[in-house]
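Handing you this structure, nothing more for now.
Removed: one protein chain of the complex. Kept in place: all other protein chains.
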Amino acid sequence: MNFLSEYIYYIGAFSLIFIGLFIVLAKKNLIKVIIGLSIVDTGINLFLITLGYIRGGTAPVFSKPGLKAENMVDPVPQALVLTAIVIGVAVLALALTLAIKLYKHYGTLNLRKIKEQKW
Amino acid sequence: MEIVILILVFLMIVSAIAALIFKDLMNAVIASCVVSLIAAVLFYFLQAPDVAMAEAAIGAALVTGIFVIAVKRTKRFEE
Amino acid sequence: MRKLISLILLVIIAGGIVLSLKEIPFGISKIKIGDYYIKKGIEETGATNIVTSVVVSYRGFDTLGEITILFTAAIGLSAVLGTYRKRKAGEKVEPPSFIVKTGCRFLFPILLLVGAYIFIHGHLTPGGGFQGGAIIASAFLLMYLGCEGKRINENTSIVVEVLGALTFIVLGIIGLTIGKDFLFNFLPKGEPNTLLSAGIIPVIYIAIGFKVGSELAGIIDHLIEKNQ
Partner (left out) sequence: MNLSIILAIAFGGALLTYFSGKISKKARDVLAVLISLVIAVILAFFYNTSSREIFYTGFLDFPLILRIDTFSWFFAFTIAVIGSFSIIFSLSYIRKKGNTDYYYTMMLLVIASMIGIILSGDLVSFYIFWEIMSWSTFLLISYNRGPAIAAGIKYIIMSVTGSVAMLVGIISLYSHYGTVIYTELSGLLYNASSGYTIFIFVLFFIALGIKNAIWPLHVWLPPAHSEAPSPFSAVLSGTLIKIGTYGIILLIYVIVKINVFLNLGEGIVSARYIIAVTGAITILIPTFIALLQDDAKRLLAWSTIAQAGYIILGIAYGTSESVASGMFHFFNHAIFKALLFMVVGAVEYRTNGVRDLNSLGGLIKKMPVTFVGGLIGICGLIGVPLTNGFVSKWLIYKTLIINNSPFLAFAALLGTWGTILYSYKLLHNMFLGQLPEKYEKLERAPFSMQLPIVILSLAIILFGILPGLPLKVINSIESGFGLEPLTINIWGITSDTGTINMLNLFVAVFLIGIMIWLIFKGSKKSAGIGQYDNYAAGTTVPKNKYHYSVDFYGPLHRMISPYLRDFIDDFYMSLARSIKNLGNGIRRIYTGDVGYYAIYIMLFLALLIFIQIKWKLW
């Protein structure tokens, strides 16, 4: 139990990453693959935030007068993840657009049937 | 407190696996939305309110919306 | 077969990650450069939200690059999707139910307000341009779902987007013209924890909020409307 509470965030983050990766590797459906990618994205973000966390720390916002600087969690991963989420949505939207176009062209989303991405 | 987090992470993993298993893409999208939502809550517990807000607004709302549109434009069921 | 191979690969990778993670404990301070930001943040930028000061001030250049990526993605999306679709006469669109319609109409202005509040107070409380912009965009998503036939004027969204980006860049360049760095905080810092403080940070975050909001709304607009 102690172990679980110690590492629960890591477990959560990496479970997401590996489930997402498994979807990417094993699934045939293009939209499913993109869902997998978004799950990997979430997992990585969670991992980064977890790295910056300090036990008993407070959010890096001086909203109340009594807050101490020593007690705050790392703001740098938070800033990084903030931008990563926004970029993530843009990339996802682009990927889905391409998926829609591929569907319009081939009439299927099955990656095993869309074979002309060969060079 | 810890038990809440444990349950949340457990739920998150379960919904990720659900996203993996569901044949109906709409259900898979909703499952991934749940993953994002729980992640947002976890961000809040990890003292990152900014990120939690962004994840809730973007990951849970916008991404899901975009996915739903895309699924409606293509095919709903995985072969 | 393929699933088995994927599983084996992932197990090996997971093993490697577990081994490497043993040395990174959870919840212990690994803070390095963040320490400086926390201690000097208010003094140097005037923003009480340190994340905001990192995003907009210390790493403002990164953020400029990031909104460029956003912009590129939006451009790529509209290039891929192409021209407007003329709705065919016979095509039936399922009308939203009464409750959805009313709820959307009711929620839309409130969401806009919330979004604006979030990015205006970006330097004081959690939140900022990205979050506020995303909330505004989801308000438009709601509008598309609930209010049939209403859409964003594309030109307006492009103008807002460009103005947002331009504000960011111009504010950055002003720093250069007065002989300091790019994105130098030239406005008075003011009293911390008041709305008018932190110099150019709220201005830039408001610009980012407008830009992100209109851009994401534009992406949704493209995905919903533009298609053949």
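We call the chains A, B and C, going by the order they appear; numbering starts again at 1 in every chain.
Criterion: contacts are C-beta pairs under 8 Å (C-beta built on N, C-alpha and C of every residue); 3 or more make two chains touch, one makes a residue touch a chain.
What you see is a predicted model, and the numbers here were worked out from it, not measured in a lab.
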Task: Neighbouring displayed chains - absent chain, whole complex - done: A, C
TODO: Check each of A:Ile11, A:Leu67 or A:Leu111 against the chain that is not shown and name the one that touches it.
DONE: A:Leu111
Open item on the list: If the hidden chain were put back, which residues of chain A would touch it?
Closed with: 21, 24-28, 33, 111-112, 114-119
- [ ] Touching the hidden chain in the full complex, which residues of chain C are there? Just list them.
- [x] 2, 5-6, 9-10, 12-13, 15-16, 19
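We adopt the following convention: only the chains that are shown with their structure count from here on.
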- [ ] Return the distance between the CA-based centres of chain B and chain C, expressed in whole Å.
- [x] 19
TODO: Express in whole angstrom the distance between the two chain centres, defined as the mean CA positions of chain A and chain B.
DONE: 10
Open item on the list: Please output the residue numbers of chain B that touch at least 2 other chains, ranges allowed.
Closed with: 48-50, 54, 58, 62, 66, 69-70, 73
Task: Residues of chain A whose C-beta touches two or more other chains - done: 9, 22, 50, 52-53, 59-61, 78, 82, 85-86, 89, 93, 96-97, 100
TODO: Show which residues of chain B lie in contact with chain C when the two form their complex.
DONE: 48-50, 52-54, 57-58, 61-62, 65-66, 69-70, 73
Task: Touch list for chain A against partner chain B, complex - done: 4-5, 8-9, 11-12, 15-16, 19-20, 22-23, 27-29, 31-32, 34-36, 38-39, 42, 45-46, 49-50, 52-53, 57-61, 73, 78, 81-82, 85-86, 88-89, 92-93, 96-97, 99-100, 103, 108-110
- [ ] Could you pull out which chain A residues touch chain C in their complex?
- [x] 6-7, 9-10, 14, 18, 21-22, 25-26, 50-55, 59-63, 69, 72, 74-76, 78-79, 82-83, 85-87, 89-91, 93-94, 96-98, 100-101, 104
